[in-house]
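Down below is the structure, laid out as structure tokens.
For this view, one protein chain was removed and the others were kept in their places.
In this document, chain identifiers A and B correspond to the written order of the chains, with residue numbering beginning at 1 in each.
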Amino acid sequence: MMNLAWVVPLFPLCSFVLLLLFGRKWGKASAYVGIAATLLSMLAAIGVLADRLGGTTHEVNWTWMTVGDVTLTAGVSVTALNAWMLAVVAVVSWLVHIYSQGYMVGDERFSTFYAYLGLFTFAMLGLVLSPNLLQAYMFWELVGLGSFLLIGFYYDKEEAKAAAKKAFIMTRVGDVGFFIGMLLLFWQTKSFDYDDIFRAVGDGTLSPGMTTVAAILIFIGAIGKSGQFPLHTWLPDAMEGPTPVSALIHAATMVAAGVYLVAALFPLYEASEAAMMTVAVVGGVTAIFAATIGLVQTDIKRVLAYSTVSQLGYMMLALGSGSYVAAIFHLTTHAFFKALLFLAAGSVIHAVRTQNIEEMGGLWRRLPWTAPLFLVGALSISGVPLFAGFFSKDEILAAAWMNGSVELFWLAVAAALLTSFYMFRLFFLVFAGPARHQGEAHEAPASMVGPMAVLGVLSVASGYIQTPWFGSFLGEWLTDGSYHHEAAPGWIAVVATIVSLAGIFLAWLMYGKRAVPRDWLSARAPHTYELLRHRYYIDELYRWTIVAFVSFVSRLLEYVDRFLVEGLARLAAGIVGAAASAGSRGQNGQAQTYGAVTVAGLAILVVIFALTGGYWL
Amino acid sequence: MTLSAYLALALILFCIGLYGALTKRNTVIVLICIELMLNAVNLNFVAFAKYGPHPGVHGHVFALFVIAVAAAEAAVGLAVLIAFYRNRKTVQVDEANSLKH
Partner (left out) sequence: MSGTDIAFFLLALAAIAGGVTMLQLTNVVHMVIALVMTFVGIAGLYVLLSAEFVAVVQVLIYSGAITIIMLFAIMLTRHHTDERERQTTGGVWHRAVAAISVIAFGLAVYFGIRQLDFGADGSALSGDNAKAIGKSLYSYYTIPFEIVSVILLVALVGAIVLAKKDGKEAGDE
């Protein structure tokens, strides 16, 4: 099955092309095309994974083009990491396709939505299979395009258009770093291939300084794509897109691409102390930063978005602390429970037609399927024992501690407290208490509940593949047997549990039982509250500095274009026009004008003859 | 007097006639200036007949032919002018611009 791995991205690509061509005619049947394509893709991916479980890395390359003495190749690489990501992405994508059939019902661009989903899935699967940086970059950009198209899906909303542009431009800023890093590596090693780069790192062709610089530059690309601080502001705004999009792209797959990239280039990062430190610090800071903002948001999707940013910070922290396994493990569990949370949020929004949690409440009884599944997701993300999130978060905390970065460890613990607090704040405000919504709230159809249920099971079960007590299957397989589980201090797990439960308890006190008034913090520290509510004013900062500067430059260039360039063009046209009108004045029907012109020509000829003493031809 | 003096004089007359033919408004004057140009040419022929490389009467004969043809041309030209005048009631050259686009 492994040597047919290239087939996996092709099914969604076919779905995309077919739906572009015939979607309008097929209407509602487009969903079945999309679901079928991703089902086939998923089955193939699981097949590849099964094959790789027992086997070794399979790689195949085809020559793409030869420029001078440089040969560029394109190909497919099935390492353990790639096979695992393939399966995760394919599963989540398939579930989202099924869910969208229920959620997007009645939308007049139904088939276009499925086409874009197909394009995105193709790009993500292709990214994950790339054996070299150039191919990865191409799919990286394509993934960004898919994200742009899907965020701006409701294009008659101004906010959606602006959010799509913001997402694309901000990730583009990160991509510049990626591109420069990629070129630096090519310059030093004459190749884009991962294997060649790792070899160059190993035998010293790549100097330590160059390694650090390239690693950090590529990490900048990851910062953009994974929404780390300071390039995080696009992610919450990307919630303007339909909820299935948020689930697929901004929870499970695209934002994980940054983590995947750093993981795929892990030998490069391991070789550089400074790069690892950068990754870890950025991750840790982002984790706590986003968690604080999530505390005070009132839009259900935005809370989940900041939660995503925060969890991605955790993954980067894991990578920076040297534990690639912990990062991938958390990526997997996060994909499942975050997708579940988003899909459940979508179901809630579908029921009450609002995204403002202040207008929700008491939905536990009215949404008998959605509510428990949401609870499962919330428990998982909060790190409550026996759920998947507990195991993966524990791995990260252990990695941070064992790496020796004490400050980052305590930051991560604080972030965990905040995570469980805001998740349960969300839960209690939405599902508990008196009902504050208008109209009737009805449960979601089966096509929406089904995928959520599957994800619910995965949110619990996926934790057991890597635990200190039941066996570290994932770790051993991912690192081809070189993994050994260092005995982390047992108290870390205890501290993590206490912190999670404390967060839940505090949230219950404040929002469930109402024992503590809601404005306990906001009344005592109004400025802090405002700061958090306005997301640390970072959007405003960007607007007044970077955006203002770029607008100024673009206006300047617009003037140049309008006056200089267009002026030159008009000058050229004007000259021709003037010459034409001058010429046409010579055709006035007067015989004497013609005669004068003739004599003038004669005079010129005669003068030339006189000056050159004869024929000059 | 030298040959070049006669030739220079003929050249001056020719140029005067040419300028007049190009700039005068009355058609009759244009025809007269053409006659002046032909006279200058005649002067050239006769000068070459005397001071040229092969002196002889050939220049004179040619000059006589030129005079004859010039007279014929003047007659026909004036006939055209009369016809034009009858049609357009004007003899100004710049009124004869029907060929203008």
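Rule of thumb we're sticking to: a residue touches a chain if its C-beta (ideal position, glycine included) is under 8 Å from a C-beta of that chain, and two chains touch if they have at least 3 such contacts.
Computed from a predicted structure; not experimentally measured.
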In chain B, positions touching the absent partner: 1-9, 11-20, 22-26, 28-29, 31-33, 35-36, 39, 42-43, 46-47, 49-53, 55-61, 63-65, 67-76, 78-83, 85-86, 90-94
Hidden partner chain, residues of chain A it touches: 590, 592-593, 596-597, 599-600, 602-604, 606-607, 609-610
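The working rule: only the chains that are shown with their structure count from here on.
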Between chain A and chain B, centroid-to-centroid distance (C-alpha), Å: 92
Chain A residues within the chain B interface of the complex: 584, 587-592, 595-596, 599
In the complex with chain A, residue positions of chain B that touch it: 18, 21-23, 30, 93-94, 96-101
